[in-house]
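Complex shown without one protein chain; remaining protein chains in place.
Our next item is subunit A:
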């Protein structure tokens, strides 16, 4: 008999969902069994996953973990993320280098700047819903509403000129189809390069314009770095929000009593949006890290310097030690400490913009479409089960 025969197998990661509303079923038993577990990544390297709320939150502010993608041991989940990691932008920096770079972008995301986007987002939602109402039934809510809302918000944020908006929307929408052609990404890259070049030539009073004037013109940042940063903001804010709009709508349709409460009292919506974010936790795989020193998590588990660490936000958000009845969707929750936007210095910079978009969309949709319902049986919905950002491919609805 050998020792190998009794060693538990290392499970593959990412793990996949069973019920589309719940995290992978392995997470619950892991939370009970220990503070961290070894998993095998798609490129066959071994990394740690951390399932408990307290550990996840503590690790994400721990200076002993690094977001630097160039460190050996960094756990890449896809080849695309490896590609983007070659350019030094703030999402891949650690303190103290990280702070000054992130601060270049913070003024574009202040509460006042986000609030100023509200009229444009509301007008866009109103138009999309009017088109939906006038169009054929059933309709796909993903293409009719979920994708167009963040497209406009990001175009506003990046300062895409009105005359280029149709092309921007076509490129970003095209990339959301299944297996988009590689050329489409190259076209989007060329579009963003041209946009950044224009901002450098004539900086306006928008986020890219201000960074072009203050950072690129002074040599503190290269044009290419700003291009990659603009692309990262686009990807970070686009499919995430679109998937939340579609899955959030589906969640409300599955909880008709709570939907009715929200329709009767729209002031409940901000808390409901945060509950959707906690409950669905679609973007937990965005927080990959590397240990830069040994980290003792207790119960005999020590993560060694140089090992990859993936704190599981979706598991943390269902941890009964942090939330009562964690597996219930309840818009009346008052706790606000979920980790759907991550935690630590890299917490999502666009969190409040995402919240605003979601509040506007759901408030308008359930007000204007009181008879909204699925147009196919639930079992026929096609979920993005193999994607690292969970979502639904189409959401056929009628009313």
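Convention: contacts are C-beta pairs under 8 Å (C-beta built on N, C-alpha and C of every residue); 3 or more make two chains touch, one makes a residue touch a chain; residues count from 1.
Definition applied: contacts and distances are computed from a predicted model.
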Undisplayed chain, where the name is taken from the UniProt record, one of "Ferredoxin", "Formylmethanofuran--tetrahydromethanopterin formyltransferase", "NitT/TauT family transport system ATP-binding protein" or "Signal recognition particle protein": "Ferredoxin"
Candidate in contact with the missing chain, chosen from A:61, A:260 or A:293: A:61
Among A:53, A:343, A:362 or A:390, residue touching the chain not depicted: A:343
Residue ranges of subunit A at the interface with the undisplayed chain: 60-61, 99, 102-103, 106-107, 109-112, 336-337, 341-345, 347-349, 351-352
